[in-house]
Structure formats: C-alpha cells, structure tokens
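Pasting a structure here, questions to come.
Left out: one protein chain. Kept in place: all the others.
By written order: A, B and C. Residues from 1 in each chain.
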C-alpha cells in the first residue's frame, strides 16, 4: 500500500536555460527546492513562518545529483519528493525531475537536510508537532 | 467594454529572495518574463518553436521598472501583461506584480520588445499570421 | 577637469546566458548591482556592515535600462557607475555595460536608489558621515 511520491509541476522559462540551449545545471537545484517547499506547504509548513515564529530553518547539508537528459525551454516538468530517512534533527529526500510529455527522468537527486536555528545556524531538534507534520503525512 | 489584462500566478521561493529578506530586484524581471511567456502561450505562440521553425526571437530593447513594496518568501503573486503599443517589428507591454492576498501593486514595468532573427540578432518584421495572434487576441 | 567614471571588470559565465545564446536580460541587473557594490566598497562602504551596524540598506526605487547589443559567453565586460543626483535620502546613478575588447556599449541604465531602515523598509536619512563618503569621493 504505497502512495505515489509528492510531485510539483512547473515550466522551463528563458531564465532557466543557458547558451548550450538547455537548462543550466545549477537551476535543477532551484527546481528541487521549489518542490520541497511545496511538499512542506502540503504538510501545512510555511518556511517564513517557521523562521519568524520558532527561529527554525531547514538547510541542505549535502546532496548528490545525476543529470540524465537535458530539459529545454518550454518543457513542462514534474519534480518529485520522497522521504527516505527520518531523524530528530535531520531527514533525507529522494527527488527526480520528470519530463511531463515523455515521462523520461531527466535528473535524480538525494538531498540531506538538517534543522538549524535561523539566528545562529546551529543544529537544533525539530519540535514534536513539526516532526509529526513532516514524517506522518 | 474592456477585458481584464492577462495575469500569471506564481509563488516566491528561496531562490528569489536576498539577504535583505525580500525578493532581489533583478528577479522581478524573471517574473515579468515568465508572465510574457505565458501570455504568448495563451495566444498559441511557443518561443522555442518560433526560434527553431522561423528563426525568430523576441528581445527586450528597453524597459523601466518601479519597485513600490517588497515581495517576500512564500508570497503568492499575480503578474499582469497588457499590450500598449502594436507595430510591425515591435510592441510594448505594461506589466505589474500584484500581491495576491492584499491586492497591493508591488512593482510596475513598461517593456519594449522587438522581433529579431534568432541567428543574427538583426531586427525583422513579424510575419502576418504571428502578428494576428499577438495583436488580435 | 572630470574623472573617468568608476568601472568594475567582470566575465560572462554560462550562468549568465540563455538559450538565445546571449546574456539573459535580467542578469544585466546583477552586473549593475555588482558594480554598485564595488563602487560603494571603493568608498569604504560595506553593505553587510551597514545593515548590521546602523540598520540601513540601499534599495532600488526605479530604474530604466536599454539593451543595445548582446553580451556573450566568455566576454570580458566593464560596468561603469556615475553619480548623477545626490540627495539626503536618495541618489541616482548612471551605469553602462561596455564590451572590453570592442569598446562597444552593450547596455545603459539609470538607477534610482533610496536609503531604508533594514528592519522596517521605511525610508530614512543617510547619516552625514556616510553621505560624505558617498558624495564627496
């Protein structure tokens, strides 16, 4: 009984591309981050509120990315998010960028996030109520 | 009998903000460009196809922007597009960025676009069929 | 007896270009901002220190840009900064992007900046000592 992973839909615009005619490699990290933001929002978590109300930000500690095929201007993409590790101060996500019309996987990433105090950038525990929203959805 | 201007809805993500806590001033030009791209798409015009099939790109010749109030992380925005000048090789658009929940206008821009040959960057006439899609919607 | 305007030297990288094969129009605003930052630094003004020590940020209120010819990957550019209006809470700059090898002007901009409280984004006077650094260099 497994649910499909969370997916965020988006378009490629001129800003995303480079002179090679395809999406610039750093911009996939923007796409992955947009999808994580919407995955959090779908769990009722707004990051600006977290920062201002409980002094918490999620930071990326490490990641690995594969680039399998290029995305191009005007492409419709679907960016997935799947939780693969749940801990009290950190979690890991598996993500992918899928080409909407062909279904091809263009990129894959494993992303390791950690909770920090927004004011000091020191690691901190994720409050229980927040952990439940994150991990039990 | 006037129609509401075209509007494109979007969110502010971390990538759009800067250390001042608000959207970085150059990134409004990305938002304006996304809205123009969707305005073209709503008229049946796909820019990658234009470039590859008839060697035409639209380039921005000049623009002016006002920044009235800052957009912030997680804000829902509406970016409008209104045609204010129609000519055979160029056109002008009036655009605005509206804060979705408050209705406040955060930024306004006038943008002057011109048709170029994609391969040489020389000005060229816009083909009649394309002019009709652009100007008569 | 007039001095040459301040100039900042930089290169075009892949990140700056788009699928048209040239620098994306919003990225010129990054180039203009880098040059303003170095122009401030040359006057002994570090913006992070300003923000943290006297709660002041400079924000752009409005600007106009002309795009005259495209910059390309690997181009060496020179971005100029010239003060054209000095007031107690605001100032205006004239800027240009020059192609280093040809000397061609690729873009020109007039930029209107204002001093704000970093914490509230309300306009504020520029302290006298800072005004002197800004306007008397």
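Throughout what follows, a residue touches a chain if its C-beta (ideal position, glycine included) is under 8 Å from a C-beta of that chain, and two chains touch if they have at least 3 such contacts.
For clarity, every value in this text was computed on a predicted model and none was experimentally measured.
> Looking at the full complex, which residue from B:72, B:94, B:117 or B:133 touches the chain that isn't shown here?
Reading the full complex, the residue touching the unseen chain is B:72.
> Contacts of chain C with the missing chain: which residues?
For chain C, the residues touching the absent chain are 11, 13-15, 30, 33-34, 37, 41, 46-49, 72-74.
> Going by the touch rule given at the top, which residues of chain A touch the chain that is not shown?
Touch with the absent chain occurs at residues 19-20, 22, 25-27, 29-30, 33, 48, 51, 57, 59-67, 69-70, 118, 121.
> Provide the residue numbers of chain B that touch the chain removed from this figure.
Given the touch definition above, chain B has residues 14-15, 17-22, 24, 26, 72-73 touching the missing chain.
Everything that follows uses one rule, which is that only the chains that are shown with their structure count from here on.
> Using mean CA coordinates as chain centres, what's the gap between chain A and chain B in Å?
Their C-alpha centroids are separated by 27 Å.
> Report the inter-chain centroid distance for chain A and chain C in whole angstrom, where each centroid is the mean of the CA atoms.
Roughly 33 Å, centre to centre.
> Measuring centre to centre with CA averages, how many angstrom lie between chain B and chain C?
Each chain reduced to its C-alpha mean, chain B and chain C end up 24 Å apart.
> What are the residue numbers in chain C that touch two or more other chains?
Counting only residues that touch two or more other chains, chain C contributes 19-20, 22, 26.
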